[in-house]
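All protein chains of the complex are present and in place, except for one that has been dropped.
Chain nomenclature is as follows: A and B, assigned in order of appearance, with residue numbering initiated at 1 for each chain independently.
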Amino acid sequence: MKSPRPYADPYVAGTCLGLVLLAAFIIAGRGLGASGAFASSAAGLVAAASPARAAASPYFARYLGGGGPWSEWLLFEIAGVVLGGFLSALAAGRLRAAIERGPHLGRGSRLAYAFGGGAVMGIGAVLARGCTSGLALTGGALLSAGSWLFMIAAFAGAYVFAPLVRKAWR
Amino acid sequence: MNPLLAAVAIGIAFGWTLERAGLGSAPKLAGQFYFTDLTVFKVMFSAIVTAMLGVFWLSRLGVLDLSRVYVPETFLLPQLAGGLLFGAGFVIAGLCPGTSCVAAATGRGDGAMVMFGMFSGVLATGLAFAPLNHFYESTARGSLILPDLLHVNYGVVVCAIVAMALIAFQFAERLEKRT
Partner (left out) sequence: MIRRGLAIAAAILGVLALFDAPASRWRSSRRAAGATLHTIAPVELAEWIRDRKPDLRVIDLRSEEAFEEYHLPRAERFDSIAAAHLKSNETIVLVDGAVGERNVYVLRGGVRAWTDEVMNPTITANATPAARAAYDRASIVSRYFGGVPRIVDKLPATRVNAAAVRRRGC
């Protein structure tokens, strides 16, 4: 079992991430994203279960046009993210089955926080039309006003809530 | 290139880079909000500065046609509210949508649970969306960008953001050494 290699320098990694984003602009005419993949698959799932329900939701209906929810660009990109993350961890000896958590939190509690935090992020991402990848990174680099607003609000929301969930991480 | 194939390729590079930076690990990400590990800030803003400078200069040199790049649109109230909620969820979960996929891909069960939570949140919001639609569509400003909002040249905003980032990085290094 390879011992895990140290992480890359954050500034170098960030620069590489910026170059990936730039490549996306040039190759695909759009930036990165993540939450949109969740939205599209949710729309697809609802449509599969009940086309009427999906069409009735003004949010899901957007994903039903064009090529349909399963040919959404972001779904394919996220599949790549999963593969890329896996390959990097494999190469660096960082593949590990674990439930990562703060030193004073049990596994069960950690999973509850993960689910709850994820759900709240889901609501926020729906309202804002994106997340850190699509808005903060992509919109930030393109100087979109709403994206910068989202970024500042997200950091603010996190810092305000951090003391309340301190026991989860410290 | 086939656009969906390009999406996968871009995604692979994205996921690889996130994992290399250590952003597939929730405790590391959470450290940002307790000032112990500011990797999130350093990676995010290095990326923004790099891509922003790249966009500016490639456009200026005529290599990139900015009119063919989609600029995320501005919706003031939904993005303010959504941002606050997103941030709260982020510090609770310790991972964001993209990094949760990287965490799950590397074997972290908490990453998979964040993905499941995100999916559930999006699903529930989408199903209960009708009363939210009015708010969702409110305060639209189109493809509003900072230079137009502030009535200054594009290059001025670019320079200001680079300057603020470099100064902030200095602060971040000092802050980390202290805690």
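Here, a contact is a pair of C-beta atoms (placed from the backbone, for glycine too) under 8 Å apart; a residue touches a chain by one contact, two chains touch by 3 or more.
What you see is a predicted model; the values in this text were computed from it and never measured.
Touch with the chain that is not drawn comes from one residue among A:63, A:86, A:115 or A:169, which is A:63. Among the residues A:15, A:41 or A:57, only A:15 touches the chain that is left out of the figure. By the touch definition given at the top, subunit A reaches the unshown chain through residues 9, 11-12, 15, 27-36, 39-40, 62-63, 65-68, 71-72, 74, 128-131, 133-135, 138. Residues 1-4, 6, 46, 49-50, 53, 56-57, 59-60, 65-73, 143, 147-148, 152-156, 158-159, 161-163, 165-166, 169 are the ones on subunit B that touch the missing chain.
Basically, only the chains that are shown with their structure count from here on.
Distance from the subunit A centre to the subunit B centre is 9 Å, each centre being the mean of its Cα atoms. Taken in their complex, subunit B has these residues touching subunit A: 1, 3-22, 24-27, 30-34, 39, 42-52, 54-55, 58, 64, 68-76, 78-98, 100-111, 113-127, 129-130, 132-133, 135-136, 141, 143-147, 149, 154, 157-158, 161, 169. Taken together, the subunit A residues at the contact with subunit B in this complex read 7-8, 10-32, 34-35, 37-39, 41-43, 45-46, 53, 56-60, 71, 73-74, 76-89, 92, 94-102, 110-111, 113-162, 165-166, 168-170.
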